[in-house]
Every structure is written in C-alpha cells, then in structure tokens.
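The other protein chains are all here in position, but one chain of the complex has been omitted.
Chains here go by letter, A and B, matching the order in which they are written, and residues are numbered from 1 within each.
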Amino acid sequence: MKNTAVSTVVKKPGILGRSYTAFILFFLYAPIFILITFSFNSTRSRSVWTGFTLDWYRSLFLDSSIMNAFYTTLIVAVISAIVATIAGTFAAVGFHSMRRRWRTPLMHINNIPMMNADIATGVSLSLLFISLGMVLRFRLGFGTLLLAHITFNIPYVVLSIMPKLRQLDNNLVDAACDLGCTWIKAFWKVIVPEIMPGIINGLIIAFTLSIDDFVISYFTAGGNVMTLPMQIFAMTRRRISPEINALSTILFLTVLALLIVINIRESKQEEKLHRGEDSRDR
Amino acid sequence: MKPKYFSIPYIVWMGIFVVAPIFFVVVYAFTTADGYPTLQNFAAMSRFTPVFIRSFLLAFISTVICILIGYPVAYILSREGKRVQRLMIMLIVLPMWMNFLLRTYAWMSILENTGLLNRFLAFLGLPALNIINTPTAVVIGMVYNFLPFMILPVYSVIVKIDRSLFEAAQDLGANNFSVFRKVVFPMSLPGVLSGIMMVFVPAVSTFVITQLLGGGMVMMLGDLIEMQFLGTAYNPQLGSAIALVMMFIVIVFMYFVNRFGQSDEKAVGA
Partner (left out) sequence: MAKELIRLTDCRMAFDNEVVLNNINLYINDKEFLTLLGPSGCGKTTMLRIIGGFLKPVSGDVFFDGVRINDVPPHKRAVNTIFQKYALFTHLNVFDNIAFGLRLQRNNGNKLDKFEIHNRVMEMLEVVSLKGFEKRDVTLLSGGQQQRVAIARALVNKPKVLLLDEPLGALDMRLRKDMQNELKSIQQATGITFIYVTHDQEEALAMSDTVVVMEGGVIQQIGTPEDIYNEPKNAFVADFIGESNIVDGIMHSDGVVEIFGRKFKCLDKGFDPMEPVDVVIRPEDVDIVPPKSGKLKGTVTGITFRGVLYDIIVDFHGFKWLIQTTDLCPVGTKIGIKIDPDGIHIMKKGAFSGMYGDYSSYSAEYDEISDAEHEQDQEDEEENEFVSS
C-alpha cells in the first residue's frame, strides 16, 4: 500500500525552493560541463569554442607521461584499497571485541588521519619517510606513496565496517559455535559475510579516495613518481593540455555509469525490502 | 586466539604511520637544522602573522557562506519525496568524482580576465570584473569545492528527525516558522557542526586553490607550509612549526565550536 496521505506539516518544497536547488546544482555542474565541452574543442583554448574534435582523446592514449601517471594512480589505488580493506576489516573486528576502555582511545587515533588537514598528514608522513629513509637507506618513491595511501585509507574502511559490527546480534558468533564452528570458522562463515556490505563500501571509499588524492601523494611520492592528480597539478602551473580534459571526461562518465547501475540495483533491493515489510505487517 | 588480537597489526601500523609522524613534526618544530633544540622556529613565525590571519579569515568566510548556501539546500532536500532525495544526493555527490584540481582549474577558465564570465558580461554589455588572483576567487573556489561537505552532513541529520516531532510541535501551537526554529534547527546543529569541521579544516590548509585561483597573490598557510617542504624556501623545521601551530589553532577552534554546539543542545533539552 502506498501512503497517499499528505502531511499538513511537512509540505513539499515550493517553486522557490526548487529553483534554488536547481541553481545550486548549476553552480556545481557548470565547471564540469565546461571541462567536458572543452575536451572536444579543436584548439587549446579553454574559453573560446573553435570547433569540434576528438583529437585530444586520440592523443591522450599516446601521451606517455599522462598514461604513466594514470597507471601509477590506478595501481596505487587498487593495491592500497585492497590492503586497507583487509587490514581495516581485521582491525574493526578487533576493535569491536575490545572493551570500551581500550576501544575509545584507539578509535580516536584511528580518526586522526581523517580529521587532520591533508597537508598535515602529508607533511608528517614525509618527515617520517625521510628520517627512516636516512637510516634504512631508501628514498621517497612508489613504496612510500603506497604506504601513505594505505595509511589514510584504513581509517575509512574501519569506519564503514564498525556500524555493521554494531548491528550484529551479540549472539551470532555464539550461535555459529553452538552449531559446530570453531571461532575462526565462525569468523569466516558468519562475521565476514554478515559485514560484507560494510567491507565492500570501505573498499569503494578507499579506492576513490586513493584515486582522488593529491595533497598527501604530493608530499610522499618524491620527485620521480607521479600520480594523475600530481600530473594535473604540474600542468596547471604551465598550461593544461586538453588531453587531461579528455581523460577526466572518460573517468567521469565511467563513474556516472557505475553510479546509475548501483542506484538501479539499490532501488530494486529497496522495493524488495518494502514488499517484505508489507507482508510482515499482516 | 581471541578476536581482539586481530587489531594488533593495525595498532602497530598506527603507531608507526599515525603517531610517530606527529612525533616527528613536533621534534622538527623544536629543533634547528643541525638538530639542536630551539624555539627559534616559532619566533620566526611572527613575520607570517598576516598569512595566519588571512588563512583563518578566508576559511571562516568560506565556511559561513557554505552554511548559508548549503543549509537551505539540505533543508529543502529533506522535504522532497524519497526518490527525488536519492537522485539529488547522487547529483550532489557526483561532481566530487571529478578530480578537484580539474574542477578548480575549470574555475580558472571561468574567472580569468578573458574568461567565460567576462565574455558573458561583455555580451550583456556590462563592465568586466577582475576576480582571478584575488581573495574573492579563492573564496569562490573553496565554497565550490567544499559545499557538498556542508550539505551532506546537515541533510543526513535533518532527514533523521522524526516527522512526528514536527506534528507534535505544531500540535503544541508552533507555526511553520517556529517549528523550524524550535525543532528542526536545534536538532540539525550536530550536522552543521560536522559540516563546519569538514569545510573549515581543508579550507584553512589548502594550497591548491590559492595557487590556481589566487595566482600566488593570496598566500595562505598551506602555501607557506608547502614552500618550506617542497618549494624554494626549503626549511622543514619552520614548516613543521607552522603546521603544528595550525593544527593547534584548528583543534582549539573545533573545541569551542563543539562546546558551543553542546551547550546549545542542552538549552533546547535535546
């Protein structure tokens, strides 16, 4: 049954409210449309439209520095997201089973990289790497970049898993043990599947953050490794090449497509849930 | 094997990569390049007072603008139907998936003197505006980049307010505006607070937006720190000291914001 009653108190927004939101959306999207539009511009100008071309898309794949930066970004994002998800899952389960006296301070430390300004995290990590590097004879590079990304990713994974753990029935693991599981088996057969949505969510967040990060990479990657955001930053200081626009357009459209798919799936699941609730009401 | 030991590897990791780096910042801030203890780095900071003031002022202005613009958006959204809400939230999140350097770069092409905005103004026969490389451009860039971080937390708090509370308030004689003033607004304050946190901290420490839209004319703390580590003024000891002071001021600021929020919540008996 659809609830068709109209609340007298909670009115839907009027024309004024809706045009206001529309304006804000325009503000948010205008720069993006400009970027996309100028990825098809036939000259390097970023404000004068001179004609349509796909040249930038073609030359994008031939530009080795952009493509290298892209691959670096992708590899760092994939590895750091996977490592952070695994580490974060174990960490979250561990934190959850601790007493509050221990859990609270540890969660505060966990939250530091999220709350702190990126530049502070980046600077402090670079000091650590430089100092350790002098002792252990290594320099800033791919390794330190990866370590930094894992470090700032784990807190988000932990944070996306904790609520799922809190929702778990306290007796769930007892029930599994009761039915014949050892503790480790119960962990794999019950806890992990039960918190899987949180784990996946954490993985996606970690991957995205890693792809998007500039500031922390900038301080921890050293001079020889470049991620895509670093490449873009370097270019903005000279003149940006429209290939970047092209690459961003491709990435943006990929994300858009992904989000649409996820959204459709979620709303289907929700419908299923609503049907279930209806049948439960009987 | 107890499950709580599962977190030991990460606790060690945090020790090395979260706690130790902060320790290094502190040590650097209090030593000279030769490794002797000193307070000189902090003394040297006084000549950057204008930068401190500018940073906190611009970040403050941006945060206020974000609240003024973002709060109504969150409130209006919360009153839409479920489907519209979901779509709109997606639309607000989506721009964040485009690299923020690029989005900021796009603003360069809008705001620069021969950019799209001035071309549009000229088309309307209006005089050109000189915005690029001014604090105004920096504020625009900050608001643009961080606005979603204000809308989302406020929205997520407002939608969770039980609608029967509105009805109860109205039943007790409140009109629409006082329902908002007495119920919605006080109850949404925690969302505003986390919004402030999520906008203010990156705003005060940015160096990308200032370099792109400020053109090096609007120097902020982020630029100052970046210069000490990777720039021409290489001096990590001074940079650490500046970073430390910045973190300290931010923590104090946040503490007072939170205190203010809490006392306010108590006042309405939440």
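Rule of thumb we're sticking to: a residue touches a chain if its C-beta (ideal position, glycine included) is under 8 Å from a C-beta of that chain, and two chains touch if they have at least 3 such contacts.
Quick caveat, the model's predicted, so the values are computed rather than measured.
Only one of A:V76, A:L125 or A:V173 touches the chain withheld from this view, namely A:V173. Across A:G14, A:P105, A:P163 or A:P193, the residue that sits in touch with the chain not pictured is A:P193.
Touching the omitted chain from chain A are residues 96-100, 169-183, 185-186, 190-191, 193-194, 196, 273, 276-277, 279-280.
Here, only the chains that are shown with their structure count from here on.
Here the CA centre of chain A is 18 Å from the CA centre of chain B.
Interface residues of chain B facing chain A in the complex, by the touch rule stated above, are 1-11, 13-14, 16-22, 24-25, 28, 69, 72-73, 76-77, 79-81, 83, 86, 88, 90-92, 94-103, 105-110, 112, 114-116, 119, 144, 147-148, 163, 166-167, 170, 176, 179, 197, 201-202, 204-208, 211-212, 222, 225-226, 229-230, 236, 239-240, 243, 246-247, 250.
Interface residues of chain A facing chain B in the complex, by the touch rule stated above, are 7-13, 17-18, 20-21, 24-25, 27-32, 34-35, 38, 46-47, 87-88, 90-98, 106, 109-110, 112-113, 115-121, 123-128, 131, 147-148, 151, 154, 158, 183-184, 187, 208, 212, 214-215, 218-219, 228-229, 232-233, 236-237, 240, 244-245, 248, 251-252, 255-256, 259, 263, 267.
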